[in-house]
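All protein chains but one are shown in place.
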Amino acid sequence: MNFPSSTSPKPLAIIAGVGTGLGASIARRFAAAYTTVLLARKLEHLLPIEKGITDRGGDAFSVACDVSQPESVKNAFGKIEEVFPGRACAVAVFNATGPFVMKSVLDVEVEEFDKGYGVSMKGTLLFSQRAIPLLLSSSTSPHPPTLIFTGASASLKGSALFSIFSAPKFGLRSLAQSIAREFNPKGIHVCHAVIDGPLDVPWAKEYLGGKTDEETIDPEEVAETYWALHCQGRRGWSFEVDVRAMGEKW
Amino acid sequence: MNFPSSTSPKPLAIIAGVGTGLGASIARRFAAAYTTVLLARKLEHLLPIEKGITDRGGDAFSVACDVSQPESVKNAFGKIEEVFPGRACAVAVFNATGPFVMKSVLDVEVEEFDKGYGVSMKGTLLFSQRAIPLLLSSSTSPHPPTLIFTGASASLKGSALFSIFSAPKFGLRSLAQSIAREFNPKGIHVCHAVIDGPLDVPWAKEYLGGKTDEETIDPEEVAETYWALHCQGRRGWSFEVDVRAMGEKW
Amino acid sequence: MNFPSSTSPKPLAIIAGVGTGLGASIARRFAAAYTTVLLARKLEHLLPIEKGITDRGGDAFSVACDVSQPESVKNAFGKIEEVFPGRACAVAVFNATGPFVMKSVLDVEVEEFDKGYGVSMKGTLLFSQRAIPLLLSSSTSPHPPTLIFTGASASLKGSALFSIFSAPKFGLRSLAQSIAREFNPKGIHVCHAVIDGPLDVPWAKEYLGGKTDEETIDPEEVAETYWALHCQGRRGWSFEVDVRAMGEKW
Partner (left out) sequence: MNFPSSTSPKPLAIIAGVGTGLGASIARRFAAAYTTVLLARKLEHLLPIEKGITDRGGDAFSVACDVSQPESVKNAFGKIEEVFPGRACAVAVFNATGPFVMKSVLDVEVEEFDKGYGVSMKGTLLFSQRAIPLLLSSSTSPHPPTLIFTGASASLKGSALFSIFSAPKFGLRSLAQSIAREFNPKGIHVCHAVIDGPLDVPWAKEYLGGKTDEETIDPEEVAETYWALHCQGRRGWSFEVDVRAMGEKW
């Protein structure tokens, strides 16, 4: 992963849902080739990741954005246009995720259910509506413009007690399919990654319990797969790909 | 389809989403054995169906209910408890559906997207949270208590231009799975029916265009399948079943 | 389940794979309305089931048939034509199954793998090629002619150590889809039932171990579902339906 020293403006890679986990790995990976724009609700979560990228010679720019709020998304993309006027966009990744709470469907509160919808479905819609026009505009990247959505095994299976997390993930997958089928013929590569299993990220240490390395997913590996997806050409690209650790039961 | 003349109180069959189409057929079918409770946003849509059932000797009771509104759902089930205190509930069917609008994902408005979520996902949650406790209480029906959700081919495939309809239908299916996996072991039979193709209902005549009878689904047939699902025993019941017309391409 | 006393010739229901388990239940269920033809490799397995049906006033006729052998299938259907010349056929059920053996893919022997293919795939082809023309000919049954295939959860998921059983079950499902898509428009109702979990049949008692009734599938329930599938009309029939016990984990 080396950083080119070119001074000509690099295309943008806009990553939504950059926390301390997978989003940061994705941002760092795409920073090897592009100017990365980092989106998350809290700017203070973004700044250390931005610094990590710029310290290594990459370009990064942080924007606070709540993907579930139309105004916030509008403002974030307005800010991007303001800071990088007319800059091409090569990649957009939607990696935001709603609450991960297990409980009986009888105990689910409307507020938390709404929140999952707000991030995973409304957020997907709002982000895509802003990102797609940027991706459609001409890019200087050798790779087709790419829009990647992060899903989970819960995108494919509604397990008991997982309705808050799973239902909107199903919805996100549906949206990703609709977007792919509409915009593939216009040259946008749309992907949906099914992350099957726990990510080995700092905040999950407790949740992971006694799992071995081989039972958890390395976010750097996922980021590498996102990069490989982006590198596919328009005469042979993938919509859906699963990613799991070798020790995962499936 | 004959109506028993028993005077002992019949268990309830609560049907949400009773309009002029499939919901009415379902209500009539279950009225052959149960006291049917009809839910829809507008009481005036329910009353002719209620009358059709009572004219043939069945029992029906209409309650206005917007399934996407917590207060409305709460009030509707409060009304049911008030009118039929302690009455067992044998069947609950969620047949409500959100807007069926085709448009580019770029043109989807948050309001219409929210509406699809409100009916198909939040409505599913709110209705199920009220219906499940009734279904868990002892019933005098010989069949396991049954909770049926109406899905569509859009529950399985996100087509281009269908995001408003499809994304929440995916979410509904996920919820139905989560509910099934949680409540099957407690004796509730949960079903998700994938209606694959256009229903031959009055309001769809124009939409159906020149389709022949054999290319459209007869709602009476679907209602019969819902009844057959209800009749399955707990040692061999179905979660998911597709239904289509013989002339459907799939 | 009562047996009509009509003396006019009843249409045939041809059931392949009638052993002591599910096939027998299916045969008995369809014997309530039709003259059942029982097929299995060994005539001595069929005769007690035939007797059970005729003792209760039904019509049954046994034919030895190895569904994996073209000549044997040809001879069996020749025999049927000879005994019931010109008789309409209302239902054909393919319930035969190959070896159920668990082992590492490294230890699978070609002979046992061939055997699974022979029954589940070649058998499906050979049986369908003979049954479909009979189903296409006019029937006196009020229900559309129906061709039902028995699948398993292994039809949808290739588990570790299950290749001998699972791979041909996937193949069977594919064939069932191809047949449905070709012959639905010609009026044949084609179904694929996914039996998800262990059947409570005599020979499986040991295999089932300490499972409770609620964790095993009652073959009588499955037979009832097959009957319900047969009763669906051509403006709303099902291709695929899963069947499981209330206590099944899925």
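In order of appearance the chains are A, B and C, and numbering begins at 1 in each one.
By our rule, a residue touches a chain if its C-beta (ideal position, glycine included) is under 8 Å from a C-beta of that chain, and two chains touch if they have at least 3 such contacts.
None of these values were measured; they are calculated from a predicted model.
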item	value
Neighbouring displayed chains - absent chain, whole complex	A, C
Omitted-chain contact residue, chosen from A:Ala16, A:Leu39 or A:Val243	A:Val243
Residue among C:Asn95, C:Ser141 or C:Ser166 touching the omitted chain	C:Ser166
Residue of C:Leu39, C:Ala176 or C:Ala228 touching the missing chain in the full complex	C:Ala176
Contact footprint on chain A, counting only the chain that is left out	144, 181, 184-185, 187, 189, 200, 213-214, 216-222, 224-225, 228, 231-248, 250
Missing-partner contacts on chain C, residue numbers	70, 104-106, 108, 110, 113-114, 117, 121-122, 125-126, 128-129, 132-133, 154, 157-163, 166-179, 181-182
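Everything below uses one rule, namely that only the chains that are shown with their structure count from here on.
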item	value
Chain whose averaged C-alpha position falls nearest the assembly-wide average	B
Superposition of chain A upon chain C: rotation angle, C-alpha, nearest 5 degrees	180
Where chain A and chain B are represented by their mean Cα positions, the distance between them in whole Å	35
Separation of mean Cα positions, chain C and chain B [Å, integer]	31
